[in-house]
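Heads up, one of the protein chains got dropped from this complex, but the rest are sitting where they should.
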Amino acid sequence: MEMIYLIFIIFLGGAVATYLLGKINGVLRDITFLATLIVPAVLFYTQVSIGQTVDFSMSGMNLQWGITDFGYIFAYIVLGLGVLAGIYAVAAMKGKENLGFFYSNYILSIMAMMGILFSRDLVSFFIFWEIMTWSSYLMVVFSGKDVQKVGIKYFIFSAVGAYAMLMAIVTTYSLTGSMMIDSLVTAYPGFDFSMQLLIPILLLIGFGVKSAMMPLHVWASGSYSHAPMAYTAVFSGALSKMGIYGMIIVIVSLVSQIPEGHWFREVIAWLGGITAVGGTLWAVAQDDAKKLLAYSSVAQLGYIIVGVGVGTPLAMLAALFMAVMHGLFKGTLFMAVGAIEKQTGTTNFTEVTGLIRKMPLTFLASLMSIIALAGIPPLGGFIGKWMLYESLVGSDHYMLVIVVFFSSTAAFLYCYKFLFGFFLGQEEPEWAHVKEAPAMMVVPMIIMAIGSFILGVFPGLILNPIDAGLQELGYASTQGRYWEMSMLFNEWGDKVVLQPILYTIIAVFVFFFVFVVAKNFKKTRYVSTKDISSSGEIPKAHENLTFSRGFFQPFLRAVEPLMKHQIDPLYTGFGRGMEAIFDFVRRIYTGNGQTYALYAIIFAVLLLIFKNQLFGL
Amino acid sequence: MQQLKANLIEHIKTSFKDAREKDYPNENRLDFYVNKQCIPSILTYAKDRLGYIHLSHIAIVDWLEDGEIELIYIIWSPEEKIKMFVRTRVERENSVMPNIDMIWRQANTYEREFREMYGIQFQGLEGEQDFLLEDWDGPPPMRRDFDTEAYADDTFFHRPGREDAQDVREAITKRSGEEIPDFAKKYSR
Amino acid sequence: MELLTHILGAIATVILAFVVGMSYGGIVRKITARVHNRIGPPWYQNFIDAFKLYGKTTAIHHGWMQIMGPAFLMVSSVVTLMFIPVLTNGGWFPNLNFEGDLIFLLYLMVFGPLGMALGAGQTGNPNSAIGVTRGLSQMVGFEIPWVMALVALMIQFDTTSITGLMEAQAQSGTWNMFSSPFAFIAAVLAMLGMFRYSPFDIVGAPTELASGPVSENGGKYLFTMMSSGSIFAFVKLTLYVDIFMGGADNLVILLLKTFSIYMIPVLYGIVSPRYRTEQAIRFFWGWPLFFGVLALIYASIF
Amino acid sequence: MRDKATTLYIGPQHPGITGNMMVRVKVEGDTIVKATTEVGYLHRAFEKLQEKRNWLQSFTLMCRFCVPESDPMEESYARAVEAIEGREVPERAKYIRVMVLELARLASFMLWYGGQNGSLGLYTMGQWSVGDRNYILDLFEELTGGRVYHMYIWPGGVRKDLPKGFEQKVLKTMDYLEKRLGDYDDLMFDNAIFKKRTQGVGIVDKEKAIEHGVVGAVLRGCGIKSDIRIDDPYEVYDKLDFEVPTAEGGDIWARALVRRQEARQSIRIIRQVIADMPGGSFYNKIPNPQKWKIPAGDAYVRTESVRGEIGMYIASDGGLYPRRVHLRGAAYVHGITLLEDVLVGENLADISAIMNSLGTCPPEIER
Partner (left out) sequence: MINDKNSQKIVDIIQNWARKQSIWVLAYGTGCGAIEIPPTMTSRYDAERLGVRGAATPRQADVLLITGYLTTKTLKRVIRVYEQMQDPKYVIGFGSCTINGGMYYDSYNTIKVLDKYLPVDVYINGCMPRPESVLAGFGKLQELIGNGEANGATKYKENLEWYRANQKKIIPNWVMPEYNW
């Protein structure tokens, strides 16, 4: 039996089994869940070889599954994050209701993502895409809070994206008569110009929704923050990357084939830039960690889209490296937020303060991830940022580099807000009881933080498969030209050597630590954070000494003109006009998970039944 | 000026029956006693009708011998350029005065001070109990029956050499056993 | 043996930067005093202050991040220093001059302040946190024109490395401040913010926030911050000289050039009140941004 | 339960506070949502001590009410005592008093120049103006023997006549200061940043001014022409020619403009006084202070200081000691209710500037 089938059967079986076991035994369910994640991962890495395909036919269509070099990069993200977040989820979700449903959904998401990566034809691609959307949708409404607002937003955007994609697929089929991705790519140059534009635009709408590209990002903040944090790590870290995956294929395989396509790519790049700026500014304004990270994800995806849009080899390297890194550090950060939520019950910066001594390991993981997120050497985030800037400067995108730089400088603001809000500041008595999160939650975080550290010094580890993937997409080999195991070059041959930097930092740190800090540390004693120089006064117990409200108010006041034009009200206005339709939609979507699942199944069945009519055109 | 003053007195006397005049003919000032309940109404009247828009001062005097505390609301009209003294006398113990900080906000400060320093209560007065003092548990200190010197002697250390208000030179000489020089003697008490 | 030379060279560079930075601080105090009609402290006053601070006891801490904050700052300063060519043509120890480029340096320079911000955050003093937020906000302000100037230079000379820019200046024979004047103006205006002299001393504004992020740090903490601040000032000045003024062939010229650059923020600061935070940010997004755009246009045309 | 907004203590130990007091501000972001003044750090109970001090001993306490400008207090006390007792003051003494008062005003303006700019981070101005203030203090030192506490204007006149050649020294100092005021204008009023920081900040409009009983430069800064020296003239101010500057807007900038003009007016008054100075006695001698009784009665006198109106109520019961001396400083109004009201909604960065601009002087509040 083909190994690929086995993987999917395990996934499916696991999903069903966890759901059923969820009703019977908790421990068994957890074990099944983890096994369903780990076994396919192991099988995938050991048994599946690149280029290996399986063909089969379903209701008259020829389908093909197989992993490519390019897909392999994303498989790293999906499976790595999937397994680690799975381990984390077991601890994080302990004691919650309806866990079997959660786990099986989780597995379905992972399966769908793997399916997308395996799909070599548009039909299975679309089906897996829909499974992914549905399973993630059910996760967004899992908590049952604000379903009307958040769930519907995500659903509508996903639906719009899916229909756009479906239209593209149908158009492709009518033009080429084949469902294979390869045949689309080969036939594409022969299309007339309007079709050459239409297909990528429709596909990019579909992918843009998932990757939260402006102006399709509106759903992201709510959905990311409403899903359980264990899932959001995957949602933001891996699931959104499926959009990037599709986008890269579209841009590299299709758009670059049209001669006048460069402006199209410019538009994409600028959309990415605007996404980055908008996401960052909104992230700065948030008081809730989940929302902050959600907007930050939007911004980070914006950088990736910039890289994809620019599309030079260095930019593609940057985009893919950032995609991997984003999975690592954003996954960690969402997990950290989940850990804090579990221990304190809230994720609001204005409420939680001073956890650094209570949750030191979570802090350490968050700190490293934040440094990676901010792009400060020697952690991995820097590599992606560096390559992105160099590619932008090298390809004469002067203004875009400024826009991206503005966004990533402003990112320091929310980075600090995240660390300060939770971990620093006053240690209030109301959080005195808080303990470090369970080991099963901390260990995945630490592993991922260490991962981003290692990638910061030896980016070659991940650049190597990325290079292979890019070669498959038609790029020349970049190894030696743009990177080595721990060295980076730009277009002009200027370099950054990473190892000596690390060694220097460590040397200075050690020197400093031994001679100044450690010597000093022995003599000093810890005093409570209440013992501060508050102008000679002794603060009363009820007085709040933590600065948490309106953290970056002056900055936000300065950037007010930029933030005034937000896209959300536009959609709301549009939606108000469509009130009648929305009413109808609301009647169908009762808010119950089962109903949605039913609807999804009916949708898929209808699709299959009417496929000939639809696709026959 | 005299005509103006007479007119004003006439106005006030018709409006407030119990106002008793206490005139200082040589100065640009009107002066009368009223009942303490009248204070808000007379001040509002003066402010709104007569142009006395500025509350210059609220003076307070403790007449220990009479067993009364006198409050003097001094208001000023920038147009007529005449001071008006509105006086009232209240019992020293357990007195409750009407509150006028709705008419002039700064009266709040005066009233908080008087509450703390003289023990007079004001109706519906906002603000913390402690104004100038902190953790004070003695009697209201500005009352005349509170002996500040005795309190200071009890509470604080004094540096030797100033046990009383003696001549410092004398004390120093006594300590060191020197004679007071002649030129200094005539200054000693 | 080679390693030993490297290490000794690094230590010599650090000592040079420390001495120059501290002396400049003292001279600035002297100059400020002269403008104030005062005699002012001796030029070596900063060394005395630093030594005294080192001698003070540091009996308390509010957690290990407070101790690590100054350490981060020091590490950042020293490591950044390693990447800055002090003199042209390898006239000083090369350290790591050829191992990194400008974009790398931009990010490395953030490392310290962010660490310091974390240290300040842990003290629990609200003034520290407010000061940090102000500092970060201001940083977003001045980084934009600064990066625009740098990008303009990068485009013009097709290199992103400092040594490359220095070579380009040596070849063309003119300094970049003349060959790309708009970039220089934008960078100098950004520098006003970078040095945090008035009117951009909003981070530790004494009359507003006591002393902001350093409110809880005395003694050895303050000593570390002071000395790393001096090193960092040297780093920034040398970077400007390297990029815009063709570097320096020997130490005397280096001192002359850095000092003349240093006087711009200092003298502007003496006669300026402090901006509010949003005003400071808007300042950088006004004329400096305009000159930055001009610089980019200029660079892309020529 | 913890408060929502962050509490910041501006004072008592804070570089931005004007004296020993505390403003407890609650901030969200850098916007003040609530401000509470706390005073009492300087309460010495002068008015209590005067119960046991005779009329002359009480006089020595007067200048300690508020240090930046101590002479208006002495003058008020002297004038109030004279009013109750009916004691005449020689004409020369009145002129000398006006000169001293205006010198004190000028010295206080110099201090304000330093404080206002120091609060906004322009320390150079403080160095200049406080340094130049020493020239006025030198004059005081020559005239009275003290730099800060003069104890010069006492009931019945002044304590000493002018030393020989003092007028010339004063005029020379005035010439110098007038020149320096021009320098200050260049540094402060022509400074775009100073304008940006002060315009539209700390607004006290006319309604608020009347509601809070605002006095002095703050009142003139919102366009109301009011000055005790004109409205309720004392000493020889009715014989002098000077203007009362006003400005519109009621913000820090408007108050700064008013004070800038007032400093020049003070110089103008001093020049007039010296030109018109009559001869004759400077002191209508009081009896032996140990036996000096004042007839029963009360008096309320008002004086214009830099911060605004100072009122002094004195009641006598006919004995050796004052029955009651009750001082009302300008800061008593500005420093508590008005400050609390104005600060709400302002920026955290402007607290110190607003306090300086309102002339908050805590010893005057607490006495």
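Here the chain labels run A, B, C and D in written order, and each chain numbers its own residues starting at 1.
Keep in mind that, in the parts below, contacts are C-beta pairs under 8 Å (C-beta built on N, C-alpha and C of every residue); 3 or more make two chains touch, one makes a residue touch a chain.
Keep in mind the model is a prediction, meaning the values are calculated, not measured.
Put simply, the missing chain touches A, B, C, D once the whole complex is considered.
Contact with the chain not shown here comes from a single listed residue; of C:L114, C:A129, C:A190 or C:A210, that residue is C:A210. Note on the undisplayed chain: of the listed residues D:R2, D:R133, D:H212 or D:R328, the one touching it is D:R133.
Among C:G40, C:P94 or C:P181, the one in contact with the hidden chain is C:G40. Across D:V33, D:L56, D:V148 or D:I224, the residue that sits in touch with the chain not pictured is D:V148.
Mapped onto chain A, contacts with the missing chain fall at residues 525, 527-528, 530-531, 533, 536-538. The chain not displayed touches chain D at residues 12-15, 19-20, 40-45, 48-49, 52, 60-61, 64, 67-68, 111, 114, 126-128, 130-131, 133-134, 137, 147-149, 363. Mapped onto chain B, the footprint of the missing chain covers residues 133-135, 137-138, 141, 146, 148-149, 151-152, 155-159, 161-162, 165.
Operating definition for what follows: only the chains that are shown with their structure count from here on.
Computed centre separation for the pair chain A/chain C is 36 angstrom, with centres defined by C-alpha atoms. Between the CA-based centres of chain A and chain D the separation comes to 64 Å, rounded to the whole angstrom. One finds 72 Å separating the Cα centroids of chain A and chain B.
Residues of chain B in contact with at least two other chains: none. Residue positions of chain A with contacts to 2 or more other chains are 533-535, 545-547, 551-552, 554.
Interface residues of chain A facing chain C in the complex, by the touch rule stated above, are 354, 356-357, 367, 371, 374-377, 382, 385-386, 389-390, 393, 396, 398-399, 401-402, 405-406, 409-410, 412-413, 415-416, 419-420, 424-427, 490, 492, 494-497, 500-501, 504-505, 508-509, 512-513, 516-517, 520-521, 523-535, 545-547, 551-552, 554-555, 557-559.
Every residue of chain D that touches chain B in the complex is listed here, in rising order: 39-40, 43, 45, 47-49, 51-52, 83, 210-213, 215, 226, 231-232, 298, 300, 302, 309, 311, 313, 315, 323-324, 326, 328, 332-333, 336-338, 341, 365-366. Only residues 1-7, 9-14, 22, 24, 27-31 of chain D touch chain A when the two sit together in their complex.
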